[in-house]
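Just passing along the structure, written as structure tokens.
Heads up, one of the protein chains got dropped from this complex, but the rest are sitting where they should.
Labels A, B and C are assigned to the chains in the order they are written; within every chain, residues are numbered from 1.
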Amino acid sequence: MIEARETQDLNLLEDEAFRLHVRAWIEAEYPAELRNPPKRLHWDENKPWYFKLAEKGWLCPGWPREFGGLGLSPAKQIIFTEEVERHGCARTNDHGIVIAGSDLAALRTEAVLDGDTYVVNGQKIWTTLAMDANWCFLLVRTDKNAKKQEGISFLLVDMNTPGITVKPIINLEYHDEFCEVFFDNVRVPAANLVGTPNRGWDMAKALLSFERIYLGSPRLSAYAFSRLKQLADRMGVWEDAVFQDTYAKLRLDLEDLKSLYGVFVDKVRRGETLGPDVSMLKVFQTELFQRITDTMLEICGENAGLLDPMEGNRNLNPTGLYIQARPATIYGGSNEIQRNIISKNVLALPG
Amino acid sequence: MIEARETQDLNLLEDEAFRLHVRAWIEAEYPAELRNPPKRLHWDENKPWYFKLAEKGWLCPGWPREFGGLGLSPAKQIIFTEEVERHGCARTNDHGIVIAGSDLAALRTEAVLDGDTYVVNGQKIWTTLAMDANWCFLLVRTDKNAKKQEGISFLLVDMNTPGITVKPIINLEYHDEFCEVFFDNVRVPAANLVGTPNRGWDMAKALLSFERIYLGSPRLSAYAFSRLKQLADRMGVWEDAVFQDTYAKLRLDLEDLKSLYGVFVDKVRRGETLGPDVSMLKVFQTELFQRITDTMLEICGENAGLLDPMEGNRNLNPTGLYIQARPATIYGGSNEIQRNIISKNVLALPG
Amino acid sequence: MSEVLEERAESIRMIRDSAGAVAPPGGDSKRVRALRFAAPGFDKGVFGQMGEFGWIGLAVDEAAGGAGLGVSEAIALTEELAAGLAPEPLIPAMLSARLLAGADDQSLLAPLLAGKQVVLTAWQERADTLAVLGNADAPRVFIPQAGGADVFLVPVREGAGLALYAVPASGADLTLEKTMDGGYFGTLRADPARGKRIAADVGAVLDAGLDEAALMTAGAMVGLMERAFDMTLAYLKTRQQFGRIIGTFQSLQHRAADLKIHLALTRAAVEAAAAALDAGAEGDARKAAVSKAKARAGESGLMVLRQCIQLHGGIGYTDEYDVGLYLRRGMVIANQFGSAALHRRRFMALAPEDAE
Partner (left out) sequence: MSEVLEERAESIRMIRDSAGAVAPPGGDSKRVRALRFAAPGFDKGVFGQMGEFGWIGLAVDEAAGGAGLGVSEAIALTEELAAGLAPEPLIPAMLSARLLAGADDQSLLAPLLAGKQVVLTAWQERADTLAVLGNADAPRVFIPQAGGADVFLVPVREGAGLALYAVPASGADLTLEKTMDGGYFGTLRADPARGKRIAADVGAVLDAGLDEAALMTAGAMVGLMERAFDMTLAYLKTRQQFGRIIGTFQSLQHRAADLKIHLALTRAAVEAAAAALDAGAEGDARKAAVSKAKARAGESGLMVLRQCIQLHGGIGYTDEYDVGLYLRRGMVIANQFGSAALHRRRFMALAPEDAE
């Protein structure tokens, strides 16, 4: 799967040199016309970029080299993410591991070892872009008697294996981003096990700890905010002091989110492990993203009812962003779950 | 206690005639200088009015005549309350029965029958103005084995009985409105039992059902809103479109609260029993009252720190109203409890 | 209850029942889904039924062929139809019927009232307005379900008056844009000269009609909120997570309680406004009552609908599950006939300070 990986250990570069290295590569390789796409790209559009990322090892840069990653330090991963976001690159799929905080007790996929092969049965929803994927990373229950996070293993599955059925799920964006994947006696070589059997959750957790700060990054809100500005220009609402004040409040929320994000990024840079309090970022970021898009709908009049971007201009896409903002508080561990985490693991409230 | 009660059955009057009757009486008897007092009046200030109410039977107009009330219909009680509020009369004490939704399971006062006397022991907090009262209505546990609302009786207690200690509690208004009352072997004649033994909660509930709509009346918010207007005049913020919009939102909230209140008042007028959904009024009213006073603090600059009304003008009293608004969401069954009631008894959510 | 009120309550009950013919009480999204994103986005047969039921002329005088009912009945109807997601452009048709009745043009009014012709009013020249400019050559925008129109009514400013032209849809320069709910907004570049001048000044009638349309749209929002909230409650009562019915989680219970409060406020505001109009409110008081209701519906409406999605979790974000249809329709109607901000401003400008 991975061919021409970055050969040098990028951790050895100075931060600024690393940043320039990444930036130059993105600018050379990422198609200009796909910057800041109005909706999530489909596989056929995003494939070239995906392959380039995969080739170099950038798909999962934090993973150890033996699993196809670059073994990149958290501090370097943040710089990489910043550059990807700054450039407005399309999101790639999330490797099927967007399950942080989700209901593991009810994990509905199990694998039984049969000789040197795992036999996988069950189903999985929300696998991002699964219908386009060639491989997927799969968390499976390998020990039924263990409870919750124990007894789970991490498998790499070839999506062309017989017994796999992918059913796309149309979402509110009217776009088939999500899928339901059914596994019916799917045989996966035991060699495709990643890490230690029954310890898959530990590995997933390590990967997800980076995702948690990623979900709290101000970039998504910042992007929406910049589009709010363009929409306000178009709708001619700058004369309205009330809109100005709403805009000011959103901007200050965004700026303060950046300050708080900075506190966590500094910790990552210093090599500290992030605690559960990073959930604060996810909650505030996703709800700010929604509030920004709520404001878009409020100022755009009847355009609030349009399916497509206004006037064919993808930068004037209030309804698209509004709909895209809805699941932000649901995926990656719903905000209800994040608030449970904060109250129990940060504030030590009982029960 | 009650001397010169209204002799006619006021229920027989037409609504408009009843309203004029009440209005004329209030205008004749209520001291003009005590209209809309900046804080809750003390006993010595409020005593003349209290006695006048008691004389005529207006203290508990809904109670049966045999218990000192006027047996007034709910529709007439609403008119009475409207007139009292319109005139800005001071609140009298709440007869010690502001316990709606409070923790009855933990009711800490019990009474044991000893011959023809109840022996009362325990304590009670939040009895409004208890240190000024001559009599108090007391809910006591008379059957320890019964659970929750059962086994509770209603007693009328002379506050001069030996064994009663009243300890005032200074509140955030810096005003001793609330008290803790301790009962140490207080002997109360069994004849002072109101209603049926162990069925006191039924009686309290009937009284409280009127209180629940009373707590949701828009008058308190309307009063605060009128003071917000005066404060805005004084602070010169009308030129500020942002304040205007905040003011508009509060006003529309108030107007819609009036519409919703009207729906419930119409039910009362039609003689329907109010359901648990009347809790919606209490939640919205009290939180609106708080939001109005929050806005006062936002616009009044450093006056937000003053203990007393601004410039000796009791109509410019942002901090007093702000503090008075705080317990509104706590007393009469906290808004958390009201939301529990709505979710369980109105929406039939489980658990 | 007084006899008059009792009679009105009965008439509203009947209207609600009759709505079941198009929008069954239990909900039927199959018909609605089948019509989405396929021009004209609604069923002309059902539009015909609406005419047969007397809905299009619900508020039109009996003398002019209508049912002569009031605004309270109209909002009850639009509420029920929205709860059933009916995509037919009834509110715009009722607006056109009002104009034609005012213009006393039976040749267009009769087939419209009968549901045999779809007549839509192309009054709007920019987003978020209730002002009818009537520039002859300005494109008319945001015409709901315009792809199914047979005739457009186009108001044109002529001196001090606002003349009305009837322009046949066939051959008109009309472009369509898809709307979130599977319908279409039309932009009409009409040449009024192609049409027939049917009235010299419809300014006052159109002004009143737009207010009624705004209020009926608020009524429709109540219907969306109510049904989406019911679905959400049902979901909360059955869906399990972490081994518990999710409706037992207090944070979700309290959120549901707050949504219920907003729903109750919106209904109270809308019904109070309808009652005021039916009681003969005029001028500023009439406009203020409408604006109060529409401001609430615009603001609380979208809030409730988006929270219904959130309370459903992942499944709420799928197109397959009906609750999303309510949000999508809500997006289309939230700002129709004026956004919350517009109506808030108008309310403050018009409502007497001590209105109770």
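Here is the rule we go by: a contact is a pair of C-beta atoms (placed from the backbone, for glycine too) under 8 Å apart; a residue touches a chain by one contact, two chains touch by 3 or more.
From a predicted model like this one, the values you see are computed outputs, not experimental measurements.
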*The chain left out touches which of the shown chains?*
A, B, C
_Identified contact with the non-displayed chain, of B:88, B:122, B:327 or B:350_ = B:327
*Which of A:113, A:146 or A:252 sits in contact with the chain that's absent?*
A:252
*Which of these, B:73, B:149, B:171 or B:226, touches the one chain of the complex that we don't see?*
B:171
*asked:* Tell me which of B:228, B:300, B:321 or B:342 is the one touching the absent chain.
replied: B:300
_chain C, residues in touch with the chain not shown (by the definition above)_ = 249-251, 253-254
_In the complete complex, the non-displayed chain touches which residues of chain A?_
244-245, 247-249, 251-252, 255-260, 262-263, 270, 277, 280, 283-284, 336, 338-340, 342-344, 346-351
*Tell me, which residues in chain B touch the chain that this view leaves out?*
103, 105-106, 125-126, 169-172, 174, 178, 235, 242, 290, 294, 297-308, 319, 322, 326-327, 329-331, 334, 336, 339
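The criterion applied here is as follows: only the chains that are shown with their structure count from here on.
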_Maximum centroid distance from chain B, chain identifier (CA atoms)_ = A
*Distance from chain C to chain B - Cα centre to Cα centre, in angstrom*: 42
*Could you check chain A for residues that touch two or more other chains and list them?*
242
